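Here the complex is missing a single protein chain, while all its other protein chains stay put.
Now for chain A:
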């Protein structure tokens, strides 16, 4: 039977409950919520004056009521040391989600640490160290001393290059401006670490180098643009599942035609119809299904290309659109360079593209018309959106550039109903000192780890065992190296610190690796680590981030972090304090002095030291002001305050469509972190201003037609097609029978680390699924739910078979990054020229392991598509 909670009622929120602003910490959309808390021995009542909603709760409430919450939105947590009831429910006033809760965000309360209700007891409560053959609790002082001594010893022998780091760079949980600054100031300020990688890729690089190189930051529009567009072209993305409430709240109204009034009001003097949608994806997703249900099949063009051939399609579209005279000549002349060069270099005929992509000439022509054919003499407004199908697909750099070419050529950046944006994974929250010393291409850190380089590995909120490429080989080598250190540590009494450090260093000289894992739970890679440092997550600390339309909000601390856990920024600060002490004790005064400036007492100190002092527009942003702006916040970059107006000369008043410019936002155009030249090891943070004036933000970037280049002109890029770019991919395709396409699913998206202890999710997905065409299943004698092995020359992994009649023959789709079957095991080490992984183009063979396990037998294998009526 399906999992049921057997809950028949919930405590009612009393009228005087405390209310905190919350932004969902899982995905990029950042839906607004409120956390209500009240004493555990009290409850509200059904009478209107007895509950926070002021309504009669003895009556059935209507659809979309704010006056209801599901059992997953409820829990009992600690607040200031005392048990309190908590309800975390969607905020109807938040413009992002308008009260919608996703299957992930609406479980935030249930996914909180609660000893009273036994939820998320996997959370780390104490620093843990390898002692007597297993991980054992210790004090912060002891754990940090060990980490500092080993790290300092490695630096002494190998320099900063001996310190390998894996660190989040994003917002939301396991990130945010406070924590990226804390880690950034440690590794890029106090140290100059260049062997560093980001949580989901094996190097320290942008996933969207091309668009940035062209002068176009990747989060350049606003969510309202999806309501205003004539056409939405979405590439390698599945927004219904991975930007759920952005899609439901902003795309659907345009597909249904219910945003027409808004279009007429904001964009008079041109005809408006419900949106058309072009979806480029080899797989038929639920996004395709729902677009067809809402817009009608005649307004949805699903271009199910051959995997990895997007680039050829975009080049052909550019060529054909230019031939038809549908480009925006004035915009190209005023705001761009190198159009003619790129057009000539990328020339691709419809027939050539059809041959490569598997599409028909007619389909490509139709796509071109929907993108760019003028509507009654007016320019068609097309919004371009892309994500991992492109980013983690074939020839990332050129393909990204080719899509931006198309958006620029049709004048669709910086204008209402346009934009060329990544859809995103986590929220953003990047604030760090310059990373220029890392270089480009950046070091391929996974390969360094495999090759035996470096002596110490600091891991912050990353789990390579689940989420890297070439994961099988990575795990084998990582275990080998860290086991050497474990054995060395076991050879001496733990309490003899000098002997312990000497033993560890001895093992490191032999090729061993000392591993320090900072996380909120024991991770898979943590199995190999020697120290775990327990971190706090969103809501257990104050945390700022911005979403996919650069909307910055503050999630307020509404509960205590478990046990001794601390915000990452403070862990970084305390580690810096300990490194300073150890270097000073050793007489290395100059090195010790580099670790000054970490005397933060709170996450707000880190915010004021980092974002407030260093980010463009940061001078206007404080916790007090963000609190006052609630779940709507403002859109970065800030340009001033409502009371004073925009401060910098030439900036706008924030009116829609107004020309934006001036020194305040120049640097921040395009989301690249821009640091002022202030020293990074400045002293204590200044006292935050107390005012709560409203912050003025920026609705769209490049609204003035000036881009992030010295002359303000975006640059077209030459992006010739060159087949499967990453080394070894074509050979793998030739050798193995099945495409192992991969991605996410609705239940689990940026939430698997907690979901692995959530009954609802693990009941539905005890193993990752692999979608297969029934005829392929028959050939391999497979039944639904059977556990299969997916294997190739890179490694092997497992999944449960989900029959999928809409799948193409020999093209499967496997759930990515799942704890009970890691797709990355079968992904090759092949990357692009800037060390971007290529997960999507993976080929392997499949064979049966066993019939459906017990945990799978009761599950449904029916189509996930909403039936058309």
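Note that a residue touches a chain if its C-beta (ideal position, glycine included) is under 8 Å from a C-beta of that chain, and two chains touch if they have at least 3 such contacts; residues count from 1.
Heads up, the rule we're going with is that contacts and distances are computed from a predicted model.
Per UniProt, the protein behind the absent chain is "Arsenate reductase (Azurin) small subunit"; the candidates were "Nitrogenase molybdenum-iron protein beta chain", "Arsenate reductase (Azurin) small subunit", "1,2-phenylacetyl-CoA epoxidase subunit A" or "Glycerol kinase". Considering A:746, A:796 or A:855, the position touching the chain not shown turns out to be A:746 (whole complex). Contact residues of chain A toward the unshown chain are 1-10, 12, 57-65, 68-73, 100-103, 106-107, 110, 240, 244, 248, 256, 258, 286, 289-290, 293, 746, 760, 764, 858-860, 862-864, 866-867, 869.
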